[in-house]
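All protein chains of the complex are present and in place, except for one that has been dropped.
On to chain A.
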Amino acid sequence: MNSCFINGIGCVSAQNTFENTFFEDAIDISNLNIVKAIKPNYKSFIPPASIRRMSAGVKNSIVASSVAIKEASADQLDGIIVGTGLGCIQDSENFLNKMIGYNEEYLTPTAFIQSTHNTVSGQIALKLKCKAYNFTYVNTGGSFQSALIDGLLMFEGEEANNILIGGVDEHAEYTNKLYQAIGYYRQDEEGKKNILKQRKSGVIPGEGASYFVLGNEQSDSTYAKILDVQLVNKLDQIDLPSFILDFLSKNELKLDEIDVVILGNNGDDEFDTYYDEASSIFESSTLLYYKHLFGEFLTSSSVATYIAAKILREQVIPEHLLGEQKVRKSDKIGNILIYNQYRGKDHSLILMEDV
């Protein structure tokens, strides 16, 4: 059974994660109703003709994965595994708009081809000429975690040396309106929204693409080790503490050995109570938040994974992740636990350790 190290990362998000200055400074997004990712310079990575044709999610994925692969110096990948909650929603919307708008006439294939859920993983394989294992998970708030679990299975089964794992979601205009209509996303509102303090119905939607090269060997570029990942689709709040405790004991860890817990609070008053429940059992761990800086999207825990990996390598906790909390442990950061759920479903735990 092999270990699983994070050896390279590329993260395109609403913060300067791609430029790697996010730990020094955060951009205030609290006045936004829709949080968009900062566009990287696509031209350095993608031919101009493709830039026009590709949707944001595909472009961000190509850029982020290239950076991750370069950092890890992973010449050969034994797998490409992508998680995406909404898939290539811009192209789906595009094809739907035309199909319905023109009553099934005058349609062209491009948007349909690109709307396929596994477009991203297929495009990355095509770009790298990578004939290895290629999977795509589309499992709402558990898409990225499913990809991670698949990756862990590959290392446990000694099926791989290096694999690429990613989480990606993109905005699409009409789809955002639809989710606003059913209250999943907040209605547009004026002014600043402190989602960590003032809870309301619905979330502020975000987007992003985070890619990780996972390897079975530690190297100079190693950030951290992924110890375990668990995902269950449904959990009553009352069962959350035992879900966390069972997971930790399976990994031979006690509560006070978790130095940092990264929580997915997104300001939705109906479901943030899960995070309250989780927080209540960690008395000595430092609690961190990130969705007030990135928005909420179905693969947002990939951003939390980026944050955890960087904290473990640099042994620094950026103040802007603390919310109203304080650093409770000031010594060495050894273990980080990420807990996430989306609308009361897809409860996941990601456990990482420093190297």
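Observations on the model:
Note that a contact is a pair of C-beta atoms (placed from the backbone, for glycine too) under 8 Å apart; a residue touches a chain by one contact, two chains touch by 3 or more; residues count from 1.
By our rule, contacts and distances are computed from a predicted model.
The protein name that UniProt records for the chain not on display, among "ATP-binding cassette domain-containing protein", "Beta-ketoacyl-[acyl-carrier-protein] synthase family protein", "Glucose-6-phosphate dehydrogenase subunit" or "Thiamine transport system permease protein", is "Beta-ketoacyl-[acyl-carrier-protein] synthase family protein".
When the whole complex is considered, the residue among A:Val168, A:Leu196 or A:Leu298 that touches the unshown chain is A:Leu298.
From the options A:Asp75, A:Glu104 or A:Asp220, the residue with contact to the chain not on display is A:Glu104.
Touching the chain that is not shown, out of A:Ser55, A:Gln90, A:Ser121 or A:Ser300: A:Ser121 (per the contact rule at the top). Of the options A:Phe95, A:Phe212 or A:Tyr339, the residue whose C-beta touches the omitted chain is A:Phe95. In the full complex, chain A touches the hidden chain at residues 80, 85-87, 92, 95-96, 99-100, 103-105, 107-109, 112-119, 121-123, 125-126, 128-143, 146, 149-150, 153, 156-157, 175, 177-179, 181-182, 184, 230-235, 298, 345-346.
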